[in-house]
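Removed: one protein chain of the complex. Kept in place: all other protein chains.
Residue numbering begins at 1 within each chain, and the chains themselves are lettered A and B in the order written.
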Amino acid sequence: MSVLRWTALVLALLLAALVAISVGAMSISPSDIWKAISGGPESVPVLVVRTLRLPRVALATLVGAGLGMSGAALQGTMRNPLAEPYLLGVSGGAAVGAVVATMLGFGTAFVPLAAFAGSIVAVLAAFFVAHTAGSRGDPRVLLMAGVVVGAFANAAIMVVLANAEPNIVRNALWWMMGSVAEGSWPQIAVLLGYLVAGGGVLVVIANQIDVLSLGEESAAALGLDVDRAIQRVFILSSLIAAATVAAAGLIGFVGLVVPHLVRAGGVRRSRPLLVGSAIVGATLVVLADLLGRILRPPAELPLGAVTALIGVPFFLSKLRRLV
Amino acid sequence: MSRFHALLFATLVALPACSAPARDTTPAVEVRDDFGTPIAFGKSPQRIVSLNPATTELLFSIGTLPRLVGRSQWDTFPESVTTVPSLGQALRPNVEAILNVHPDLVLLYASQDNRDAYDRLRRAGVATVALRIDSIAQFERDTRLIGRITGDSVRADALVDSVQATLDRVRAATAALPHPTVFIHAWDRPIIAIGGGSFQSQLLEIAGGHNVYGDIAAPSATVTLEDVIQRNPDYVFASPISAPKMRASASWRTIPAVRAGRLLVYDTLLIGRPSGNLGAAAVSLAKLLHPGAIR
Partner (left out) sequence: MIRFDDVAVQYPRAAAEALAGVSLECHRSALTAVVGPNGSGKSSLVRALIGRVRLARGAIVVDGAPAATMDRAALARRVAVVTQREELAFPLLVSEYVALGRYPHLGLWHAAGTEDTRAVQDAMTGAGIAELHDRRVDALSGGELQRVRLARALAQGGEALVLDEPTAFLDIGHEMAVFELLHRLARDGRAVLLVSHQLNLVARFADHMVLLHHGRVVAAGPPSDVMRADVLEPVYDWPLVVTRDPAVGAPALLPLRSR
């Protein structure tokens, strides 16, 4: 993709972020934004920018970037255009962690940790199930194990919620619908760390993903340790996805749709695809959050719902091209 | 009167007086419950199931507790009602468990979730009444209604009169005072505000305040923090559990009222129940807003 297009993508993200910071229930002027960033005196608009809008947009950017990269890496590795970041039971495990933490009455600060732990446990469970089934890292078996673990997690959540107090149910459902409204700067920093580390490694091993997308036998013929490479991509993608879930709940469709959007722009190789998916994913989530805030005042549409609403028409258009 | 109700009437009249004698022999009065169904009663019910904290507490207040044979797991106020066996959920209740205690009157919360149980119980021949108390007027009407149904009209009317008297007293004391705007915080995730259609909002008006979300017709509404900031309430009322967290939170402190120390704790237990304590609830709110105006 040409330099011009890349520049346009980055500019689109910056513009989206700027609009998202300025627009909302409260009207914020550009001078307020400038004052907020440059350490000006505290007025209500400045406070709103500093404590509400900036963390929100920052979190949306990171979550979108993480989900986009994770989806792109998994789609190439699994050679499946329907692969997405929550593949190995990440979402189910996280939801179980969050619901249990909510039920046990732990404070809101604890829920992200519990969600992250739940994700990791689910991914490990998927690997364990695949291992006991006798696979040697065969991604198909791993995929099935992930689906099984995810289904089990969903059943567990239903059992827990069926007999829970309505307040617990409401809390749990709200968390599961995804939101970037509650980002604290420390949380954002942690997510940034995961993204830089995990995403960084993914970008470095992008060549391997290209080779893997030829198929396992061809990849082995080209000298790649296929099983290790697949495991590596799975673990990194799942870690990034788990980190986004811990910070913002379940946000679907981004990891699925964004890589296709970037591919539609003519990007074929994995390294530019990963970077492009990060940028486009960030833009998408920032815009989805903005829409969720302004479509139905005074309430907020859940982020996960808006991304699905955007994703569905896009997917339909893609399906038409196949048919 | 439908054939079913005629049968019910006849059956009730034919039942021998097995338990405590009826307190009141007021003749049957046609009333409609909150599902719009007309109900007619002759004899006072002796085995009452109440699956709603508000009605259970009301029944206690008018002295009907001895005739209560089942309550919901959420009906825990006052302490004494917990001696009545719990039959489980108040929403989508276990119809079998209810029928198992052979009630002759079941009080359900009037929400769509309970429509199915309501219809099943009535088909099984059990007198079922669906009520929901969202406003003070509904409290007064439903209390008198319950009194008539259970045959305790005297006590019920006395309760309503007492509450009305207290509310009038509070209203008079604050009428001439300025009414500051108040945001009543009901839930954290998502942020839920008490709306204009709730009895808490009405209590607030009586107590000399003005609900900043009074324009919302529903009893409650999901809102965003920014929307609250936009409306800039003079006061924020929060529960004892939420208040310290909100005072310390950077995002909540963007609301000028919170920063200026005008986040007050309100007795959620007292204010949240549409019961005989409505008068005390109004007094408590008035003391928060206008200390010194109320004795």
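Simple rule for what comes next: a contact is a pair of C-beta atoms (placed from the backbone, for glycine too) under 8 Å apart; a residue touches a chain by one contact, two chains touch by 3 or more.
Note that the structure is predicted; figures quoted are calculated from it, not measured.
Partners of the chain left out, restricted to shown chains and counted across the full complex, are A.
The chain not shown here is touched by just one of A:7, A:80, A:167 or A:317, and that residue is A:80.
Listed residues A:109, A:221, A:295 or A:312: the one in touch with the omitted chain is A:221.
Although one chain is not displayed, chain A still touches it through residues 75-76, 79-81, 134, 204-205, 207-208, 210-211, 213-218, 220-226, 263, 268-269.
We take it that only the chains that are shown with their structure count from here on.
Inter-chain centre distance (chain A to chain B, centres taken as mean C-alpha positions): 43 Å. The part of chain B that touches chain A in the complex is made up of residues 91, 187-190, 221-227, 229-230, 250-251, 253-254, 256. Residues of chain A that touch chain B in their complex: 24-26, 44, 47-48, 51-52, 108, 166-167, 170-171, 174-175, 181-182, 293, 297-300.
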